[in-house]
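Excluded from the complex is one protein chain; the other protein chains are retained at their positions.
We call the chains A and B, going by the order they appear; numbering starts again at 1 in every chain.
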Amino acid sequence: MAIAPQESAVKTGRVTRFVLYTVLIVFALFYLLPLFIMVINSLKPLGEITGGNMMALPQVWTWEPWAKAWSSAQVGVEPTGLKPYFWNSIKMVVPAVVISTMAGALNGYVLTKWRFRGDTIIFGLMLFSCFIPFQIVLIPMARILGLLGLSGSTTGLVLVHVVYGIGFSTLYFRNYYAAFPSELVRAAQIDGAGFFQIFWRILLPSSGPIIVVCVIWQFTNIWNDFLFGASFASGDGAPMTVALNNLVQSSTGVKEYNVHFAGAIMAALPTLVVYIVAGRYFVRGLMAGSVKG
Amino acid sequence: MTFRAKLIFSTAVLALAAGTARADDDSVEVLHWWTAGGEAAALNVLKEDLEAQGIGWQDMPVAGGGGAEAMTVLRARVTSGDAPTAVQMLGFDILDWANQGALANLNDLAEQEAWDEVIPAAIQEFAKVDGKWVAAPVNVHSTNWVWANKSVLDAHGIAVPANWEELTAAVEALSAAGVTPIAHGGQPWQDATVFEAVLLSTGGSDFYKAAMIDLDPEALGSETMGEVFKRMDFIRAHVDENFSGRDWNLATAMVINGEAGFQMMGDWAKGEFLRAGQVPGQDFLCFRFPGTADKVTFNADQFAMFDQGGTVSPQQAALAQAVLSPKFQSAFNVVKGSVPARTDVSDADFDDCAKQGMKDVAAAAASGDLMGSLAHGYGAPASVKNAIFDVVTAHFNGEFDSESAVDELVDAVAIAQ
Partner (left out) sequence: MAQPQTAPDARTRLQTLIPKLVLSPSVAAMVVFVYGFILFTVYVSFTDSRILPFVDAKGARSYDLIGLSNYAKLFKLSHWEIAITNLAVFATLYILICCAIGLLLAIFLDQKIRGEGLLRPIYLYPMALSFIVTGTAWKWFLDPGIGLENTMHLWGWTSFSFDWIKNRDYALYCLVIAAVWQSSGFVMAMFLAGLRGIDNEILKAAQMDGASNWQLYRRIIIPQLRPAFLSAFVILSHLAIKSYDLVIALTGGGPGRATELPATFMYSYTFSRNQMGIGAASAVIMLMTVAAIIVPYLYAELREKR
């Protein structure tokens, strides 16, 4: 574990510990419940589901819904499954996360170590941008992408996500760097190190935890976005969430719930993996950064 | 802002917002929400047809909210100056886009193919704007169907009800026997689908046209409307407790499994019965909502053709032509559950329910009883449609009693117009 609980001053008795574990496990079950429903129903034949057996374990276990959702379900005119859209999402998420994290890191560095008149106001304005409802930017954004010749392209989509991701990434890095000793920066400056040298040699190497937090946050938000993906990507460049929505939401078609659940879990897998793999460092990153708000 | 300044500003904005569509060389781009199962596969017939003519198909599927998501995406696409070649669209949306001058003029093709003769006049009203064909109709869904489980009805000695009184008797008999009489999903559009069928049954075609299409305040506030809401109360009293928010598919499943007697739903419900291996006439019954036997409220999917810079490109024309070819009209609608938009397509490949549907549509078109479905965007513009949904759903969920629902309806329609 990345961050071990320290030798706590709080002592607990045996009864208390029993209560502690019970509460913790009950909550764990509560958190797992929707995932449980999704998993069991993705492994059942459709007849069992429409037959009213929705909460029970499958009587017949089958992998077929998974295979179908991945490679042969109808997602539009062609029975391609979710497979091609998975790569579309990757192509969009990776650059968007990298760019917005880099931008956030540089912004945070400037706003804490190279302060100037009005920097707090700029930071405040950036932070407020996190709260803009995405629905209102849709039409003007479409116009701008059209003018830039980026409509219906992955580049355009990356641009949109970077723009609306900068607010949060700047917040994370600014708070993290605020706690970073300025003396080190000043000493390096006296030694004649330049702006980028200081960032590269001094701040970046110790930014691990906050990079993890920022990447997790951005990755999750961008991967899960539906509105921008549906509006600004071309049909065959659509991200996974749009494909999943197409699979699940047909209004007058027959609903294959087991395939829907399998598809939903697939669409969620990358974010789940990121949370589980990087989640170990998550608390540590938060500890160092954003909670000092 | 002075008038002059306003003029300059709006010209600038419009110059930005206008945008000419980018025509793709040899392909058509189609925005639609037929994304799952059979209907998407059926659309593939169209794609293959075009590909055989050397025309590519760029698929742009966006599902959700019965096309609501697709309409949002369309706004983004048109604003960015990159309108698709063709867009699946319903009713008033077509008129709205046509009025903006965003749609192409298909008259040359329509004349050559004699669309005027084969498409019912009620549908032409939405495919032709100011004398110009702007859209290619694909199908006609009827929304005033009732689906029933035959063995449940037989077990309780119930015959197919022919009018409202027989329906109430049948419903009460099922209720007394402990069977859920009506399977229903409590979503605004489903509530409204039942509402318009009840309204048509209660007041007849003229009342339907006055209230739901002409939005005549007198009809909306009439005693007949009060009776319609009372009948909705009756239906509300005979759905199960858990109707709220349910998908229509799950309501259909209740009828299939024999947990419920009837479902009032458009003809797309048939697909669920067929998929469950049931046979029309043997396992399940389809009949018009009692009291609407010779009338049809329709919902027609159409492909609106977007202007691609002044002229109709050969690809776009080929697409429109293929949509209206009898071959596609038959192949697609056999799968979709609807009936062809053309009235001259052979019914050979269709099942019994669809054969009856085709007869009903042709007869209703001839007698003037083919009317746009309000619940599906063929009665009134979107703002009014949703305002009526608000009242119908609020009443169905017990927010208003039937008298105040009538007043609310009159007000809501007036505000939304």
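Rule of thumb we're sticking to: a contact is a pair of C-beta atoms (placed from the backbone, for glycine too) under 8 Å apart; a residue touches a chain by one contact, two chains touch by 3 or more.
Computed from a predicted model, the values in this text were never measured in an experiment.
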Option from B:166, B:240 or B:407 whose C-beta touches the chain left out: B:240
Touch with the omitted chain, as defined above, among A:88, A:107 or A:234: A:107
Residue of A:126, A:150 or A:214 in touch with the missing chain, whole complex considered: A:126
Missing-chain contacts mapped onto chain B: 1, 6, 10, 13-14, 17-18, 65, 68, 71-72, 75, 78-79, 95-101, 186-188, 240-246, 381-383, 386, 390, 393-394, 396-399, 415-416
Touching residues (missing chain, whole complex) on chain A: 1, 3, 5-12, 17, 20-21, 23-24, 27-28, 30-35, 37-38, 41, 52, 54-55, 103, 106-107, 110-116, 120, 122-137, 139-141, 144, 162-164, 166-167, 170, 178, 182, 185-186, 189-190, 194-196, 220, 224, 226, 241, 244-245, 248, 257, 260-261, 264-265, 267-268, 271-272, 274-276, 279-280, 282-288, 290-293
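Going forward, only the chains that are shown with their structure count from here on.
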Centre distance in Å when chain A and chain B are each reduced to the mean of their C-alpha atoms: 38
For the chain B and chain A complex, residues of the former touching the latter: 16-17, 19, 29, 31, 33-41, 43-44, 47, 57-67, 69, 72-73, 75-77, 79-82, 141, 247, 249-250, 253, 256-257, 259, 266, 268, 271-272, 275-276, 336-337
Of chain A, residues touching chain B in the complex: 50-52, 73-79, 138-139, 141-143, 145-147, 151-152, 230-232, 234-236, 242, 245-256
